[in-house]
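Supplied in structure tokens, the structure appears directly below.
Only a single protein chain was left out; the remaining protein chains are all shown in position.
A and B label the chains in the order they appear, each numbered from 1.
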Amino acid sequence: TTKIESIGINPLAFARHFDYGKIIEENGRKIREFRVEARTTPVKLNEAVTFITWNLNGQVPGPTFRATEGDRIRVIFYNKAGGHSHSLHFHGIHEANMDGVRPVRNGAVFIYEFDAIPFGVHLYHCHIAPVTRHISKGLYGMFIIDPKEPRPPADEMVLIMAGYDVNDDYKNELYAFNGLPDYYMHHPIPVWKNELIRLYVLNMIEFDPVATFHVHANMFQVYRTGRTLNPTEETDVITMGTAERHILELSYPYTGKFMFHPHQDLIAEEGCMGYFDVREK
Amino acid sequence: TTKIESIGINPLAFARHFDYGKIIEENGRKIREFRVEARTTPVKLNEAVTFITWNLNGQVPGPTFRATEGDRIRVIFYNKAGGHSHSLHFHGIHEANMDGVRPVRNGAVFIYEFDAIPFGVHLYHCHIAPVTRHISKGLYGMFIIDPKEPRPPADEMVLIMAGYDVNDDYKNELYAFNGLPDYYMHHPIPVWKNELIRLYVLNMIEFDPVATFHVHANMFQVYRTGRTLNPTEETDVITMGTAERHILELSYPYTGKFMFHPHQDLIAEEGCMGYFDVREK
Partner (left out) sequence: TTKIESIGINPLAFARHFDYGKIIEENGRKIREFRVEARTTPVKLNEAVTFITWNLNGQVPGPTFRATEGDRIRVIFYNKAGGHSHSLHFHGIHEANMDGVRPVRNGAVFIYEFDAIPFGVHLYHCHIAPVTRHISKGLYGMFIIDPKEPRPPADEMVLIMAGYDVNDDYKNELYAFNGLPDYYMHHPIPVWKNELIRLYVLNMIEFDPVATFHVHANMFQVYRTGRTLNPTEETDVITMGTAERHILELSYPYTGKFMFHPHQDLIAEEGCMGYFDVREK
């Protein structure tokens, strides 16, 4: 059996870590197989708050699954979370019985199988009611489908915005990029000056309707939902509803530390804020 | 006089019902005439909640008016709601005195007349203060202007998202597609596999700033505000502020039941959720 790999709660490793699964041959057909477990794990969000997450493989966000358009995908999903039913609902095109809206009970396993179509930036999340709770507890992640002809080389990374409702009042008290509030404020993401950076950005914040992703001192090219090979817009703020995701490309002409955060500044200041540390190559 | 036609509160009939008005000739000119009444009607939203709506012709949403670009439109509006003043404010291009911001008193009638320009998906709603209340009580509907050269044949339907503030606290407790919470969960909308579906989607939710319309297991082509003849974007989530409306085109390659809902999951789970039931033709 495939071993479960996990980077744990580690935003710096997470940003550039892509899970390509394990290629297996079956009846002459190539399948990209992912083996994941729903778990329940306490995560220390800051000095004062430890939050019980529901998660995949001990990670929040879950692993970034990555495939090429047309691949056959198999996701072996074990619910080992010890209590509630969960599921994995993928965005993208697939059959009704693979849609991940049916509960997988604690201790049970379900195998999702579908073709990776179409290329773009997709996501997955638990779809058990209340969905707001199952998502904001941590059961979500990105699902990237590369076009067959790959995009140009770049420093690629994933940024997922999410909120934490720590007192169950349907409002978020804390926010984060890639799981931990303010992490990239204290551990800026190193990037190279003048190098093409390709951000895969997802808004997974529940309870707040949108987040307007912003980078300081720069502009980015937008590939909406990753569904285009050429950019359709240039800006430095992009308003994203829950489950919206885009590819944003940019490159820094100057060295130094530059912030990024949603421009709903309350969200930023409660933890959804970080720095790029741009260095001379 | 034209008889008032109404489909009552019937989301399944509503989705595919278009009101083309009555063609009349006047001084050698063709006029498309609509005859509508503001009414006050209790509507049972669920087992526990009956809500007093203000509505057009006993319908929530009001009738979907439909015309071709360049038609002359006449809307004979009777206020028979029995209390408050109301009005009909149309989106689209028209003269100031046809803008529908002036109150029409109970018992009074006003005749709105203007050219149907430009082609696209528009809307109408009462514009009496507080507008949040006059809209969320039910006085709104869609106004489709077809291009002179019609769009390709498709299974066309209207989906209007709205909220109900049942306790007058400027927050919504219930939401709906086409008037009734959770209706399409229990009565999925039948569609054919591989047939082109053309959705006319409007966000008419007050108090919540946006709704991000999502379909499961599929992607759609976006014609923003219906103002283009070719799509400008493909995605499965589109963030729509109050009064935003778009044409979305898609087709299901698989049979079965597929959800649609805004991805602000709190809105979905309080009634703004439904199924397409995709069948073999």
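One rule holds for everything that comes next: a contact is a pair of C-beta atoms (placed from the backbone, for glycine too) under 8 Å apart; a residue touches a chain by one contact, two chains touch by 3 or more.
The structure presented is a predicted model; accordingly, all values stated were derived computationally and were not measured.
When the whole complex is considered, the residue among B:182, B:206, B:249 or B:265 that touches the unshown chain is B:206. Only one residue in the set A:23, A:52, A:111 or A:219 touches the chain that does not appear here, and it is A:219.
The omitted chain makes contact with just one of the residues B:35, B:74 or B:94: B:94.
What subunit A contributes to its contact with the hidden chain is residues 208-212, 214, 216-219, 232-237, 239, 253-259, 263-266, 268-269, 278.
Mapped onto subunit B, contacts with the missing chain fall at residues 89, 91-99, 101, 118, 129-132, 135, 170, 206-207, 209-210, 224-225, 227, 232, 239-244.
What we mean here is this: only the chains that are shown with their structure count from here on.
For this pair, subunit A with subunit B, the centres built from the Cα atoms lie 34 Å apart.
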